[in-house]
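The complex appears here minus one protein chain, its other protein chains still in place.
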Amino acid sequence: MNPTRRQFLTGSAIIAAGGLSTLGLPAFAAAEDVTKALADFVGDSETKTGKLTLKTPEIAENGNTVPISVSVESDMTEESYVESVMVLAEDNPLPNVITFNFTPASGKAEASTRMRLAKTQNVIAVAKMSDGTVYTDTKNIKVTIGGCGG
Amino acid sequence: MMKTKIYNTLLVAGITAVSLSTVSVTAAPVDETLIIDEEIEITTRAAPPEGHPLKEVISGWHYRTPETRELETDTFQNPGYLGVEQGEEIWNTAEGTEGKSCASCHGDASESMANVGATFPKWHAKMNKPVNVELQINYCRTENMGAEPYKFDKSGQKPLTAYIKNQSLGKPVELDLAAGDMQAWFDKGKETYYKRTGQLNLSCASCHEKNNGNYIRADHLSQGNVNGFPTYRLKQNKLISLHNRFRGCIRDTRAEFPAAFSDELMGLEVYVTWRGTGLSVETPAVRQ
Partner (left out) sequence: MSKPRIKVPKKAAAGDIISIKTLVTHQMESGQRKDKEGNVIPRKILNKFACEFNGNPVFSADIDAAISSNPFLQFSARVAESGTFKFTWTDDDGSVIEAEKTIEVS
């Protein structure tokens, strides 16, 4: 996408940087990579929304360091806890970002990290509970491009 | 993309027929207070010194997104402190033929270096020029330690500079322009600041004085104050020295850029540091 002059003049700081990659390669993850990563993680379980919250900035000032955090509602007891939360970036060269693995000793199913985003895209989190249920949450993050240095 | 770049160049250079005042590209610096580790209050807005062209001196912190700003509020999360810690090790490590470390002469940096970050560049009578922390370290290394001077941005230069300047965290920047020939270097730096250069024909002032608060492409232009250097830049994921940033900025105007610590850039450092008078030292700041 080429931003039009109008978009610039209306002051939008957000540019979907088509073709610009902070990771240095134009090749982005194919949709089937994302589908496969999801299938490997959850099998054929039905995914639901709710319980899992993925927190991200709306706008990432630099795609090299984007703070993200996940939290899942759970008592985290031996009987019922969150096993793991996988994070995927749809349009990165490789979709896998990180998988957090919890135990009842985690106390809370919460974790934060910082990730790289090649361009504006959806980030998907998937939580797998000890009883086999699966929750997802998706956030769109706009990645801006820099000044005259790009 | 090319077309886009040109439009922005025109916008920023202020030579387009579209007046900046008629379009809403301005986003005011955010109105918030920077407190580090819930105890050190940082002065990020200050009344300008006499002769300053702007109404208010504002730290670059205000121009960043909430996530970037938050990183600087916590010395644990701020990755720049990895460099500060490395600098502390260097401070205490003997090097050179004299078997001395920085600590051998200067002892506890939190006392001996307490004001350094807020008062450099400073006039150096023996060298007959202003020196910044990097040059003072090299002077110590060659004259007192019998060690090789650090090459620009190499080995311990950035972490040690960050460690020393960090001792002044929260102190207001104030240069002594009355010492030696500081005023002449200040004047030279001022000239550099306003001189248009490069294929884009930009001066420092084109962006950081006339257009701070506006966007250059998606980048929110700050006043270009230097109170947070060496600064942790998310783009490079490491500490970036002031002279690296000077050179990067000049390069981006598509101009030949001067050597680090050259007279031209030392003059510029004196002048630009003065422009941030009254702001707290933020080293290591976090920027995009």
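Letters A and B mark the chains as written, and numbering starts fresh at 1 in each.
Please note the rule applied: a residue touches a chain if its C-beta (ideal position, glycine included) is under 8 Å from a C-beta of that chain, and two chains touch if they have at least 3 such contacts.
Keep in mind the model is a prediction, meaning the values are calculated, not measured.
Interface note: of A:45, A:80 or A:101, the residue touching the hidden chain in the full complex is A:101. Remark: the omitted chain is touched by one listed residue; of B:49, B:79, B:149 or B:278 this is B:79.
Contact with the chain not shown here comes from a single listed residue; of B:124, B:196, B:210 or B:238, that residue is B:238. Even with one chain removed from view, chain B keeps its contact list with that chain: residues 76-77, 79, 81-82, 85-86, 89, 237-238. On the side of chain A, the interface with the absent chain consists of residues 23-25, 64-66, 69, 76, 89, 92-94, 96-108, 110-117, using the contact rule stated above.
By definition in this document, only the chains that are shown with their structure count from here on.
Each chain gets one centre point, the mean of its Cα atoms, and the points for chain A and chain B are 34 Å apart.
Contact residues of chain A toward chain B in the complex are 2-3, 5, 8-11, 13-15, 57, 59-62, 64-67, 144-150.
Those residues of chain B lying in contact with chain A across their complex are 1, 3-5, 7-9, 11-12, 18, 23-27, 64-68, 70-71, 200, 202, 207, 215-221, 234-237, 248-249, 251-253, 288.
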